[in-house]
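For reference, the structure is listed below as structure tokens.
A protein chain is absent from this complex, but the other protein chains hold their places.
Here is chain A:
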Amino acid sequence: MGVLRAGLCPGLTQDMVQLLRSRGIKTVVDLVSADLEEVAQKCGLSYKALVALRRVLLAQFSAFPFNGADLYEELKTSTAILSTGIGSLDKLLDAGLYTGEVTEIVGGPGSGKTQVCLCVSAHVAHGLQQNVLYIDSNGGFTASRILQLLQARTPDEEEQAGALQRIQVVRAFDIFQMLDMIQDLRGTVAQQVSSSSGTLKVVIVDSVTAVVSPLLGGQQREGLALMMQLARELKTLARDLGVAVVVTNHMTRDRDTGKLKPALGRSWSFVPSTRFLLDVTKGTGASDSQRMVCLMKSPRLPTGFQEMVDLGTWGTSEQSPQLQGDHT
């Protein structure tokens, strides 16, 4: 979208392009915002032809309005809520991860963000029988841990193998690789009619900080622009493909107050629809594997509510008696 050239739309010939360019009208925006009577006089083109051309260009390049009722009908059928496999987390998220939205997990080092991602992958692949794409950017994904989570759910090896096949892992260590990956994903999904082993329902990016924070800092605008481009790609991915996108983010200290806050700054803070914080619980009586989950941002629930989750029992039914005695 931009420069006028022959064949850009029906009715735009090379001659017209030359004539317009000689009068300073080079882009679509120039033509649409110009006074067409004046242009017709100066360029010697017919007013009617210009009006028709403007109409065609607008129809081709502007966004089309949707009716609210139609959109609601469509969303009712296409939105799904995916349980994370962790009961208390589901409660905090109003039943689970919503497709069409970006959810952010934020926490300090060792707080369990990757563990939550692995648990969600295992649950969606095995419990919900849907596909998962795991984009790993800091090397935290281990297949053996996924296998452990699956083994705790079912002793049947075929089921475990089936679930493992539904989880696709790709590695992207810089932002350009990640953007390419997302483009490729859209291409492959567009070509597939339906896969026999389920449809893609969750895309996990662990972590987004690893690829974006090297670009930020200083006075560079390019880093922020790339970050916003990635944000846009993730949101359109969630909306167009009907998947739930989960991203993990680290914490940094605020430079004025010294308090901990999610990394990547204010511009990124607007991107996810939902954000929850994983915090290591301190104090007596709390075992090493327990974490406090706090809802920090939600489009439908009041924030600030907290739940306790236990890393040791993840991947299993939390009431499972034999495992509670076992974990260290």
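A few points about this structure:
As a convention for this text, contacts are C-beta pairs under 8 Å (C-beta built on N, C-alpha and C of every residue); 3 or more make two chains touch, one makes a residue touch a chain; residues count from 1.
The rule is short, and it goes like this: contacts and distances are computed from a predicted model.
Not every chain of the complex appears here, and the one that does not is recorded in UniProt as "DNA repair protein XRCC2", selected from "AP complex subunit beta", "DNA repair protein XRCC2", "Calcineurin B homologous protein 1-like" or "COMM domain-containing protein 6".
The hidden chain makes contact, of the residues A:Q41, A:S62 or A:Q183, with A:S62.
Remark: the omitted chain is touched by one listed residue; of A:Q18, A:S33, A:T142 or A:Q165 this is A:S33.
On the side of chain A, the interface with the absent chain consists of residues 1-2, 28-29, 32-33, 51, 54-55, 57-59, 61-69, 71-73, 75, 79, 221-222, 224-225, 227-229, 231-232, 235-236, 238-239, 256, 265-267, 269-271, 273, 296-297, 299-300, 302-306, using the contact rule stated above.
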